[in-house]
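Here it is: the structure, laid out below.
For this view, one protein chain was removed and the others were kept in their places.
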Amino acid sequence: MDYSIQKFLWTLLGLFIVLNWGFLMGSTMRRIGARLAGRVGVPIYQPWIDMIKMISLRTYLSHGVLYYIGPVFRLVGGIGMFLFMPVLVGSEIWSNYSFSGDLILLLYFQSFGMLGMALGASESGSPNATIGISRGLAQFAAVEVPMTLAVIAIAIQHHTFSFSEILDAQQGGFMNWTLFTNPLASIAGMLAMLGAMSHSPFNLVKAPNEIPIGPPTEYHSSFLSVLRTNSAIIHVVEAALFMNLFFGGADTWFMYIIKTFFVYFISVFIGMVFPRFKIEDSVRWFLKWPTVIGIIAVLVAAYWK
Amino acid sequence: MEEERKDKFLAPENEIRQVAAPDGSIIEVDPLEDYFTQERPKPYKVRKGPVENFLNWARAESLWVLGFGTGCGSIEIPPLVTPRYDMFRFGVQMRATPRQSNVFIISGYLSVKTLKRVIRTYEQMPSPKYVMGLGSCTINGGMYFDSYNTINRLDHYLPVDVYIAGCMPRPEALLAGFAKLKELIKEGKGHKANEYVENFDWYKDNQKKVINDWNMPDYNW
Amino acid sequence: MVGPIYIIAIALGLAFFLGFFGKSLKDVSAFLMLAGLAFMTFISGQWLLAFFNGSVTTQEIFTAGFRPPYSINLRMGYEEAVMTTMINVIGFLGGVYMFKRLKEVGNSAMSVFIVLIMSLNVIVMTRDLFNLFVFVEIGSIATAGMIILEKNSKSLQAGLKYLMATGVISGLLLIGIIFAYYFAGSLNIDGIITAHVGVTKAGAVAVFLIIAVLVLELKPFPANGWGLDVYQSAKPGFGAIVSAATATAGLYVLYKVLPMGGETWYPYIVLIGLITFVGSNLVGTRQKDANRLLGYSSIGQIGLVMTVIGLQPILGSKFSFIAFALLLNHYLAKAGLFWLSGIIKKEKISDWYVLRKNKALLILFVIFIFALIGFPPFPSFFGKYELIMSLVSTENIWIAVLILLGSFAEGIYMFKWLGDVLKDEDQTEESLNISWNKFIPIVIVGVSLLAAGFYSTPYVEGAHYFYFIPLGFIVFMGLIDFLPAYVKNTLSIAGMTYYSYIIYPLVEGDLMRTIFFVIFMIGGILTLIVGYNKKGKREGFYPVALMMYAGLATILTSDSMFGFFFGWELMTAGSYFLIIRGKRSKPHAYSYMLFSVAGAYLILLGFAFAYTSAGTQDLIALKDIAVYTTLAYTLLAVGFMTKTASLGLHIWLPGAHGEAESDVSPMVSAILLKAGVFGLMLLFLYMGQQTGETLLFVLGWVGAFTALVGNLAAVFQEDAKRLLAYSSIGQLGYILFAIAMMTQLGWLAGFTYVINHFLFKAILFIVVGGIVVRTGTHNLYQMGGLLKKMPFSFVAVLIGIITLAGIPPLSGFAGKWLFYNAVVLKGWYIQGVIVFFAGSIAFMYAFKLIHSIFLGQLKDNHRNIKELSPAILIPAYILIGGIIYFSAYPQNVLEPIGNMLSAYFPATVDWSGDGLATTVLSYWNGNAVLIIIVTTFILVLAYLKLITGKTTKLEQFNIAYSAERPFRPETTHVSYNMFAGLNKAIGFLIAPGITRFWKNISDMVLDLAGFIRRLYSGNGQVYAVHIIIYIVIFYFISLG
Partner (left out) sequence: MQDTIKNLTERFGASNMIEKKPGLIFITIEQSKAISAVTYLRDIEGYTVLTLLTAVDWIEDNVFQLTYLLNNPEQITEIGLRVMIDREKAEMESAHHLWPNVEVYQRELKEMYGINFPGSPRIDENFILEGWNDKPPYRRDFDTKEYAENNFFPRPGRKTNDPAEYMKQKMYPNNPSDYTNKKYNPNR
């Protein structure tokens, strides 16, 4: 078989696994949350049912072309993040399309989906959507600061932006993980992750009950199903990003699942404990402690270089 | 439409207005015509067969309830998310926007003023959608049967899938109602939304009989 | 050859005979007077011509048949011929100008006038001190006579004060002459010079008195209250004579007499001149009365020439050109302005908007103002350039700085005036009555100014007639200004295309210049295409636009510092007029001009330092500045940064770009700003990493903060064009930061940003400008929902903002990728993070822009709006083509640039054949990213299409709105204060501290000016005391 077709099929398989793992992880987290509250929680297969239900709805409303392709942008953003990051350490077939770009590409590609979603949601004309987006963008900008600092600290430490090289440097026992070799950068990065994951206390973007669901407030049926697909993928991929940066990556699918689960769990767990921040507090918070830690991390890394 | 225009209840912001465009020409804006889709709803095609059965099962197992409490009964809904009742186990979840909800719980008495909002919201929900009438007020007016301001029978205004009797019904009754609704959907009887569309004129007549201050298009997409 | 003595003879004769003519023969006498003046002009003119041809040598004319020191002698040399010609020409033109007025007043006025001109002639020619005294007296009395002849109380007072002051002065002069005669035994100037009177202490007093008096005749600051009153209250026609002719004569006398004292006196003259130049202009900043303002300016300019006279020993061979260029410039421009004042007849400068009623007068006014400030192509530009160069190269830096300071102060009020004239609300219906006799002299001096500029060229090293080719075309465009806009547009595009074709060979080999060539010229042509959108004549637009492009082209093609500076100033002038065309642009264009002028002076100083160390005018001289290295580079960098609007120097930009016309904004934003970048890049390349380490480090921080503050301010803008303007500040901050890194990656990033910013900012400004015109509002919150009406514009803006935000797969990401690599390799981490933070903020305003205009709720009054015209969309889509090409094949653009840069920096980025870029840190394949994303997009879109049935189209109010319906589009559109949360959190960062800083400085200057102005109490005795005090202080400084 032609190499490129082979590559495509392997990547598709990886995407399929990640999507289903995303669903499973979502419902598992909800069950864990429910147990914390003393409930049973949703059935473990609930995300799939929701998915089928959404596709089986029979009303399709469109506010315009951009509204229609907004979810497409969003999902391409999620899939692209998956495509540009290697899944398993040192594996050629599971490296996806990471040959076309590295960490920098990934950081900026986050915005691709956000932009498309923002445009699509805005075209609906719903003020709630725009309010959500404006908050999301403000928070995103603030989160970027510790995130960038952490990434730069890692880049200084390993002298590379390439995933494979960062991962290679972390192999050979957990003491080689960035988490232990560069704890300050890891703290800054993980704090940034809380914002990137948009769980409580940083979930003012969607803030149900206040601005109903925020940006996707007008999305329904098949459009919403595409958005749900994206959020399943992106949660795994974001977790995988932080896993690759700080937790040594994964050399098997099993490790991949375990590690992404725990990374994701951190953000969910913190979300269970803390109530929601106002957007100005959230921005201030990110520009305060995580940034200070990040700056120290960069300085330390530059000093030890 | 024309008669409505003469209606004294037409809101000022819905009156036809003349606006000067940037190039100096005068534009006439009719908000009700221009800002809302005038299209009438069409019934969707109800299919049969195993695929549709499967889809019905999915629809039944994933009920997204709109968080809209219309009357005193809405206090019975929050306990559903507590450990004691935990509706999530049954695939019932709350949503904040009608665009993403399938189940509309009319929780108790429905004043005329709220009815208008209920109709608008109901019409914004995607089909197939289901209505649950909670408490005797939605059945026959209950203790407000003689009030000048609350309707008596919900099913004259919206197609109701399930009634839950009581004043007020407890959360357990609501869970029973969800179970009944699931049963109906799985049997393929969950297409009341089509009934609404097919008897559109009758419903609209009933609605407009009590809502004088209509001020919205006939169908709120 | 008619002897110069006939000038005196004719004048005296006429003055005598005119008295006999009765009132009935007024016409005859007036014509006789003109004829006399014409004949005087003819005499001096023929001498001048003869000297010019070299057919005669200096002639001494002896009276009464004796040689000096026993008689009075006159000299007619080259210098005298020039001076007398100048005096007589202005006398004649003044006579023509005042023709009717003189006739009204009567024969006596004519006699006085002709005697005045005659006395000035003699003052220039005489070589005898006592004779000088006599004719100075005659001149003073004649001047007073001319003033008093006005017969109103103001002029009577002024005349009286003038007589008092000149009385004191001539008394002192007489004493000085007596002393001089006593010590030298001669009244002949040459005799006194050869006698070296100044050597002895007592002789020095004689010289002191004579020089002090001659200086006082020139009305030095601050002992010049009486002179100012003359300018203010005399008829403007006569003011021209006082300012142009009397001053010329006075300056020449000073020049003539100065050698008497020997070398020691020159520094004092320099000091006095400088104080006068700076002080007078400084006080002028507060002035609102047109004639008095001209008075201040005249005194200032005379002070400048006086300085130059004092600098004679320093300037050496260049002295005559500099002095003559500055004198001639002042002479022509000031005469023209005074005469204009006579036509306008408005006291307040804010009332001068009536000038707009006559286009020719307006253009002349502009010529005079720009000539006074020293813009090309006027003689003062050449003169000032040479002056500064010579001063710095002879280590007289403080004098150069003070002269530039004075010039800047002059700019403050001149451009305020110009702004008032160009933009003030027209409040009057009355039309201008211009009689030909008043109009022609002004035209003559105006044209002479241009000609003088042209003929200055050979005297300045590095200047070239080549620079005048575009100016010729601009004049041509000015002449055909009556044609409709599309004809002129086509002609302009054709002209620019042809000129680009001509100059392309000059830039061909140099990739950096080629890139800027594409930006300046191709960008210029594209932005001109937008002009087809405009209807009507668009008067005055094309000459100034072309002037800007001509300046840019000159900057690009010149090898010499002079050429660069010439182009720089030309571009500044052109862009000033472009900017001020906007409806509310007056204050913004004013601050733009002030910053530009100040920046240009800094650049000039920097160039002068370079010239000093290298001794050549070639731009290569910037390479090794040996003296004041850091200072010179800093000056140059700050000078260029005024154009790139870096933090602290940015306050002019938002208003200037935001309020400009819709197709001017892209010109000044996408194109003009790059001139500053070009300058900085040149500078940095020449400067090199080693020399400028500290400077570059500081500039890196400045760049980072500029990016942050610019972008943050853009986020909180509600005005679409201002948002883009602030965005330009931010983007230019990136560029400054990138090139300050001085690595190959940094420069590659810088070039990527330059190219990207040109492309997307041109698109955004073109399209948004068009939309602003269409919707009739600048405010974002008054737009909305235009997507369905203007889909093509939307796509253009979308591509623009994706590039701006640096989102892959478009080319903006190339810049970000290079940036990350550069930052980490350079080690500027913290600055880098600030820049990246700015980048995330850019995303916010990009969204705000596109959302507020195209998404959200369509407003009532925009329901019938149409798509933008093809004239706007075609250039935008051509630029989009550029972005797409750059995105798909970044290698094709960046690899050659990288190769070029590897000549200066170590190469750090490799390109493989298939578009993969690799650095030691990172890799990126733009081509592959684009393909992958497009493929994924198509697949996902197909999937969504598959699972989605037939959709129902919704209207704008069909939204889930908490069970309600939206009230009105205006209340449903989220745009105003969109990022309120961010504002609460970090909005304090953009508190207008810098604006406040500059405001305080300008207030301080104005307060200082107001304080000094209290010297001028308006009282004659006080002025006389001033003179005495001045002399005493002068005495103690020079001799005490």
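Chains here go by letter, A, B and C, matching the order in which they are written, and residues are numbered from 1 within each.
One rule holds for everything that comes next: a residue touches a chain if its C-beta (ideal position, glycine included) is under 8 Å from a C-beta of that chain, and two chains touch if they have at least 3 such contacts.
What you see is a predicted model; the values in this text were computed from it and never measured.
Enquirer: With touch as defined up top, name the shown chains that contact the chain not shown.
Expert: Result: the unshown chain touches B.
Enquirer: Which of B:P31, B:P126, B:G141 or B:G190 sits in contact with the chain that's absent?
Expert: B:G141
Enquirer: Who touches the missing chain here, B:L63, B:L80 or B:I211?
Expert: B:I211
Enquirer: From the list B:V81, B:M94, B:I119 or B:I151, pick the residue that touches the absent chain.
Expert: Per the contact definition at the top, the residue touching the missing chain is B:I151.
Enquirer: For the chain that got dropped from the picture, name the residues of subunit B it touches.
Expert: On the side of subunit B, residues 9, 112-113, 116, 139-141, 145-153, 156, 206, 209-214 touch the unshown chain.
Following the convention adopted for this analysis, only the chains that are shown with their structure count from here on.
Enquirer: Using the touch rule from the top, work out which pair, A-C or A-B, shares more C-beta pairs.
Expert: Result: the pair with more contacts is A-C.
Enquirer: Measure off the straight-line distance from the CA centroid of subunit B to the CA centroid of subunit C, and report it in whole Å.
Expert: Here the centre of subunit C sits 70 Å away from the centre of subunit B.
Enquirer: What whole-number Å value describes the gap between the mean CA coordinates of subunit A and subunit B?
Expert: Comparing mean C-alpha positions, subunit B is 36 Å from subunit A.
Enquirer: When you check subunit C against every other chain, which residues touch at least two of them?
Expert: In subunit C, the residues touching two or more other chains are 952-954, 956-958, 960.
Enquirer: Quick check on subunit B: which residues sit in contact with 2+ other chains?
Expert: Where subunit B meets two or more other chains at a single residue, that happens at 97, 99, 221.
Enquirer: Report the residues of subunit C in contact with subunit B in the complex, numbered from low to high.
Expert: Residue positions touching the partner: 774-777, 860-865, 952-958, 960, 963-969.
Enquirer: Per the contact definition, I'd like the list of subunit B residues that touch subunit C in the complex.
Expert: My answer: residues 13, 17, 19-23, 25, 27, 29, 31, 34-37, 39, 68, 97-99, 117-118, 120-121, 124, 215-216, 220-221.
Enquirer: Please name which positions on subunit A make contact with subunit B in the complex.
Expert: Counting only subunit A, the residues touching subunit B are 30, 34, 37-43, 46, 49-50, 52-53, 56-59, 61, 208-209, 212-213, 216-221, 224.
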